[in-house]
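Take this structure first; my questions come after.
All protein chains but one are shown at their positions in the complex.
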Amino acid sequence: MSYPEILTAIAKEVRAEQGKGQVADYIPALARVPGDKFGIALATLDGQQFQLGDADEQFSIQSISKVFALALAYPKEGEQLWERVGMEPSGNPFNSLVQLEYEQGIPRNPFINAGALVITDLLVKHYPRPKAHLLDFIRELSGSYDVYYDHEVARSEREHGFTNAALVNFMKSHHNIKAPVDQVLDIYFHQCAVAMSCRELAQAFLLLANHGILPETGKRILSKSQAKRLNAIMLTCGFYDEAGEFAFCVGLPGKSGVGGGIVAVVPNKLAIAVWSPELNEHGNSQAGIKALELFTSYTGQSIF
Amino acid sequence: MSYPEILTAIAKEVRAEQGKGQVADYIPALARVPGDKFGIALATLDGQQFQLGDADEQFSIQSISKVFALALAYPKEGEQLWERVGMEPSGNPFNSLVQLEYEQGIPRNPFINAGALVITDLLVKHYPRPKAHLLDFIRELSGSYDVYYDHEVARSEREHGFTNAALVNFMKSHHNIKAPVDQVLDIYFHQCAVAMSCRELAQAFLLLANHGILPETGKRILSKSQAKRLNAIMLTCGFYDEAGEFAFCVGLPGKSGVGGGIVAVVPNKLAIAVWSPELNEHGNSQAGIKALELFTSYTGQSIF
Amino acid sequence: MSYPEILTAIAKEVRAEQGKGQVADYIPALARVPGDKFGIALATLDGQQFQLGDADEQFSIQSISKVFALALAYPKEGEQLWERVGMEPSGNPFNSLVQLEYEQGIPRNPFINAGALVITDLLVKHYPRPKAHLLDFIRELSGSYDVYYDHEVARSEREHGFTNAALVNFMKSHHNIKAPVDQVLDIYFHQCAVAMSCRELAQAFLLLANHGILPETGKRILSKSQAKRLNAIMLTCGFYDEAGEFAFCVGLPGKSGVGGGIVAVVPNKLAIAVWSPELNEHGNSQAGIKALELFTSYTGQSIF
Partner (left out) sequence: MSYPEILTAIAKEVRAEQGKGQVADYIPALARVPGDKFGIALATLDGQQFQLGDADEQFSIQSISKVFALALAYPKEGEQLWERVGMEPSGNPFNSLVQLEYEQGIPRNPFINAGALVITDLLVKHYPRPKAHLLDFIRELSGSYDVYYDHEVARSEREHGFTNAALVNFMKSHHNIKAPVDQVLDIYFHQCAVAMSCRELAQAFLLLANHGILPETGKRILSKSQAKRLNAIMLTCGFYDEAGEFAFCVGLPGKSGVGGGIVAVVPNKLAIAVWSPELNEHGNSQAGIKALELFTSYTGQSIF
């Protein structure tokens, strides 16, 4: 089957998943997204693009932004980054304080909230205008200047962001946050509120399928080893407490967000992004995971 | 032995304890208090007062203020107060987040920091000007208008108060804080920064020796049952993770603060306050605990 | 009111509590005890005894036996005992493994199960025939050779004792249990299965009201300081996670068991034992706690 045929088949099959999950409702700005949206987009290293459904509609990428922030901070900070955040799966909900306390303020990995907040703190360290810089970076990766911060979502995040404020204050008390608490939170809430489409996401993640080099321009963003590290962390930590299940069903490095987006990478080949706002009990897109599972079945791309 | 003789004997014996502990150094404003200060004051229900050493020098009462805040909030809130904070010993350090997470944001008792922050939140609920009201209340109990907020200490607390900010944000995320986070913290940091002398403290705690009635004016502040409850909580929770040791050595309801103050109550009889800034490994005044242990030995006032 | 009048009044008032709690049902041997039993007995240091109801019926004293085991091990082991078990309230259910893991196998106090198992291990260290010795000791304290091990209860405890087996194995892995695991458990399960009456219990606990000396014979069992230590631990740790509540309601050092017994001590005066098998949600006798609360009200014996 060709990629367009595969996407068509997937779109048809995942319809059965719709209505099974719940749209995220922890902030009003997310709660009112229609649950029946579905978009899928695929970009290959040789420049092809395929898409279907609401693949051009921008949505809140939420935790997917953690990959972008890490890709921006890692080359500047280098390997000493791992003194401030671990790289192992956490086995706990994404926002737990318990593990953080027992491990003296060093988050388990950069994809739980505490870890992402440390990465945000590193952005402040390395960039004079981190919020602007992060947006420019995502625009560069995706080749789209339409990517934007949804300020209403960011405001809504802040108004309900007490758990994140607890995390950042706690890490500050352990000296693992250097910048002012409010600045870190402001950047973090904006980062979560980045709005992109599936098409833009697939394009942006080609970086990680291509060992750290932007395929269109040939510009190196990450070293080969750094790109591999990001893929490894996505594989083991990219899906909250459903990492093992995702490794089984899909078997690709990827990252999900509570906005209903998921991106996955087939190294050396392509990146694929899906969006469907209804979440399963683990906070991952119900139809999105199914779509990626079907994709690896149809293409035989699974690592197993 | 008469009370003056007892105080004299205690002052002499505790000299051997001085130099064994460490002045609190988590904020600069406390770190520069001379370690060799020692004051002791005793007030009886029949109006006698005895004191020795630096008993008139005002110091930062820190956690002792948690008793005052509870005494101010409890009569207004009534028994439903215990739906928002427990009354059992915690068995954990005073600022642990772990227990709080496992118990869904309900602090174990009002004398750990998290519990005290909930009480502060109740002050906001019941008093239009809680900071002013709390100070007036302590002035009324102590009969001294010299009691004041040491604003330098309060500022220093705020600048280093990230753990408390983590606690209050975490409880806010569990809906156990109603007022704005910053307001609760501002009041709390001022409350910790109340400056009083041993003499003023002993006088103020007569309330709890007298079943909730101010001995000088006869004004009822707490019901008899409420006063008993406060005494019970002081006995089991008043000394961080040294409650069991204090019950053994002293055997009286009491409360300590990292400023080096300790107050204890002999129900129906008297209140006694000690101040010596050097702390033992549990954060309680080294010489202060020894002084109270000697007091119960000399007077036979221990409950055992 | 005289003591007989007080007991009569108590017996009448606590009837209202009956039917509110639940008989312990974790082992069959306890589950079939009739819930409406009620006995109360009081023994004074000057040799008087008063009792009412089922005060002569023997029941399973369960955790109350932890006091006897500690009183037997403590004088032999001395103060180094506290290197192997703490003396602070635990703030966790009586059989939690979590705290034990975080504190490297050192139980918080001798009245949680883990701590009691360490004390049992000390009995093996100091006595060639610990099981026989413990029974002899309790018989000596109570002046009654009718005290016995209920072997059916002990067998039932063993058959359901997996949590205790987990605790003792875990501590063995941390080298805080020296004797063979099975031996420690065998003694422990028998210890829990000691059967005594209220009358025998009240008599036995006079030791702790009398600063460590058996009142009838004048024999010193514990030093004065050791007796005080036991009383302090009973006050702060004697009632699982209801220690704070008990300190408030009753305000006396005491110990409860899931068999429905509670003993409390008025230092220098008397010991009082109650038995009513129905337990409240914290595992303490519903009517027993009420009875002791009434006792302190009628006699004014509370420490507050």
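To keep things simple, chains are lettered A, B and C as they appear, and every chain counts its residues starting from 1.
Just so we're on the same page, contacts are C-beta pairs under 8 Å (C-beta built on N, C-alpha and C of every residue); 3 or more make two chains touch, one makes a residue touch a chain.
Because the structure is a prediction, the values reported are computed rather than measured.
Novice: List the neighbours, among the chains on screen, of the chain that has been left out.
Specialist: The chain that is not shown is in contact with A, C.
Novice: Which of A:Thr163, A:Thr236, A:Ser256 or A:Ser276 touches the chain that is not shown?
Specialist: For the chain that is not drawn, the touching residue is A:Thr236.
Novice: If I consider the whole complex, including the chain that's not displayed, which of C:Gln49, C:Thr163, C:Gln183 or C:Thr299 touches that chain?
Specialist: Answering carefully, the residue with contact to the hidden chain is C:Thr163.
Novice: So which of C:Arg84, C:Lys172 or C:Lys228 would be touching the chain we can't see?
Specialist: Of these options, the touching residue for the absent chain is C:Lys172.
Novice: Just to verify: which one of A:Gln62, A:Asn109, A:Ser197 or A:Ser256 makes contact with the chain not shown?
Specialist: The one listed residue touching the chain not shown is A:Asn109.
Novice: Which listed residue (A:Gly53, A:Pro267 or A:Gly288) would be found touching the missing chain in the intact complex?
Specialist: Checking each option in A:Gly53, A:Pro267 or A:Gly288, the one touching the absent chain turns out to be A:Pro267.
Novice: Taking the full complex into account, what residues of chain C touch the chain not shown?
Specialist: Counting only chain C, the missing chain is touched by 96-98, 100-102, 162-163, 165-167, 169-170, 172-173, 181.
Novice: Touching residues of chain A against the unshown chain: what are they?
Specialist: Within chain A, the residues touching the omitted chain are 86-92, 99, 108-109, 227-229, 231-233, 235-237, 241-245, 247-248, 251, 253, 267, 302-304.
In the analysis below, only the chains that are shown with their structure count from here on.
Novice: Strictly by the touch rule at the top, which chains does chain A share as contacts with chain B?
Specialist: The common neighbours do not exist; no chain touches both.
Novice: Which rotation angle, from 0 to 180°, best lines up the CA atoms of chain A with chain C, given as a multiple of 5?
Specialist: With C-alpha atoms aligned, the rotation comes to 180 degrees.
Novice: Do the two copies chain B and chain C share over half of their interface residue numbers, or under half; same or different?
Specialist: Because over half of the interface numbers appear in both copies, chain C and chain B meet with the same residues.
Novice: When the centre of a chain is set as the mean of its C-alpha atoms, what distance in Å lies between chain A and chain B?
Specialist: Between these chains, centre-to-centre, one finds 48 Å.
Novice: Between chain A and chain C, what is the gap in Å from one C-alpha centre to the other?
Specialist: Roughly 56 Å, centre to centre.
Novice: Let me have the rounded angstrom distance from the C-alpha centre of chain B over to the C-alpha centre of chain C, please.
Specialist: Centre separation, chain B to chain C: 32 Å.
Novice: At least two other chains touched by the same residue of chain C: list those residues.
Specialist: Residues of chain C never touch two or more of the other chains.
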